[in-house]
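Excerpt of the complex: some chains, original placement.
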Amino acid sequence: MLALFAAEPPKIDSGGTAWMLMSSALVLVMVPGLALFYAGMVRRKNVLTTMMQSFVAMAVIGVQWVTVGYMLAFGQTAGGIVGWEPRLLGLWGVDWHAMYGDKGIPELAFVMFQGKFAIITPALIAGAVAERMKFSTYIVFILVWTTFVYCPLAHWVWSPDGWLFKMGVLDFAGGTVVHISAGFSALVLALMIGKRRDYLPGLATEGFVILPHNLTMTLLGAGLLWFGWFGFNAGSAVAVEFPVSGFSAALAFTTTQTCAAAAGFTWLMIEWVHNGKPTSLGLASGIVAGLVAVTPAAGHIQPWSAAILGVLASVVCFLAVRAKNRFGYDDTLDAFGVHGIGGLLGALATGIFCIYNIAGEANQGLVFGQTTQIGLQALGAATGIGMAVFGTLLIGGLLNVTMGLRCSPEEERDGQDLSVHGERGYHQDIGS
Amino acid sequence: MKLIIAIIRPERLEAVQTELRKVLDENDNYRLTVQAVEGHGAQQGEVQYFRGQAIRPRLIPKLQITLGLNDDYVTRAVDAICAGARSGSVGDGKIFVMPLEDCIRIRTGERGGKAI
């Protein structure tokens, strides 16, 4: 049957293509990973709705991406603002023999890889509003948000025509596009939607508390996230190198591993010194904080920088999470404290440690005495924050007055699993 | 006959069973029923940590023991439970003694004292 394809000389790099497909699969498995990570921390009555907030993103954004999302983010630019290339609608005009740029991989492989990023980003936001956001509104929110906030931002930063890309802002695997945008949107949404009815941080030592119902789920989730993150970060070498599975990928893999390890260890130690109790959730939170922080920097920094970044990530995110308790807003699962702040740290750290800039010039980080890149990074981060905050205010505000952001008080009290989805996560089967 | 309901610390069940065996086991296995419950009382909740924040749940895990006894055995059983369950710190729990009018062994239909 080979004859079928012989007409077209094989320009494919089979190794790079294998790595792209595998990386896409790895990013997909982060979604159940995230579902477990989040769901373990909520109460039994909300475990399914919390998992669904991740899973439904696979369904909804999975369709959105091949319909319009890919075009908006990676189509030919309309004035540097957004992609606009009608032949990409529904991937209608994408020949399945089309190659992606000069990277030796099919365009469809690139479409899929990027699609997974679009799926997981809005799902991160769910962590901030878990246990109270209305499910129907959530679906509409992630659809609109991905279309009007994520896709343009991805276009600005990652498309060769994007204005931030052209200025030289670095974002290897999505510190700004993914984590800053999700984290700051999470904060805004959490503030708009208000606290859970029984969230009383001031009384936390006096008895009114909400406890994670199953931390083994959260730990397994963290493990799957770490696993999948190698695809997320090392797969992002697709943007910078041929072959895709080459030096950049290996570097990104190494910094990812190192930063996560250092951050996990640091968070554990902070807790040990601070409370005398090194918690498993602390270890998992540190791992995730490290993974977030290294994301924008992964292919641009050296392993030892990644170790330092890991330490910083846990210190900064630990403080950010504590700040929540001081300010009293209810970011249920710390989507802002970990993704927003961790992503911001990573974006700036890329400017501090980077060993080459977008033009390929070496040693551009602050540690090498250069200040241009960190300025650019700050600009990129600020843009991401602005886009996230205003976009979410607008979309959230509109949805608030139309559909309502919040489930009913009874649904919140009884748990959305039963009241909204007609299911319970667990049944004891007494006598059956 | 009496029905005893006792609330104890989970980690004390082993000791309580050892003590009860001494006073109730007459060449037969003594009988008892246990269940997991949660208690609220003078004892402060156990401190737990959630993302750096110290929290104390309102309710503390306890075990509840249900024990049907003939009158003669009540004092002994109460003493045995106290001996096994006492740690001396707040939170050791309570023993409630209630009148029991009848007792039926399902397997045989026997009633009263000999069915206990």
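For reference, chains read A and B in written order, and residue numbers begin at 1 within each chain.
To be clear about the criterion, a residue touches a chain if its C-beta (ideal position, glycine included) is under 8 Å from a C-beta of that chain, and two chains touch if they have at least 3 such contacts.
Computed from a predicted structure; not experimentally measured.
When all chains in the structure file are tallied, the complex works out to A x3, B x3.
One rule holds for everything that comes next: only the chains that are shown with their structure count from here on.
Of all residues in chain A, those touching chain B in their complex are 201, 204-209, 211-212, 271, 274-275, 277, 279, 281-282, 285, 318, 321-322, 325, 334.
The part of chain B that touches chain A in the complex is made up of residues 45, 47-58.
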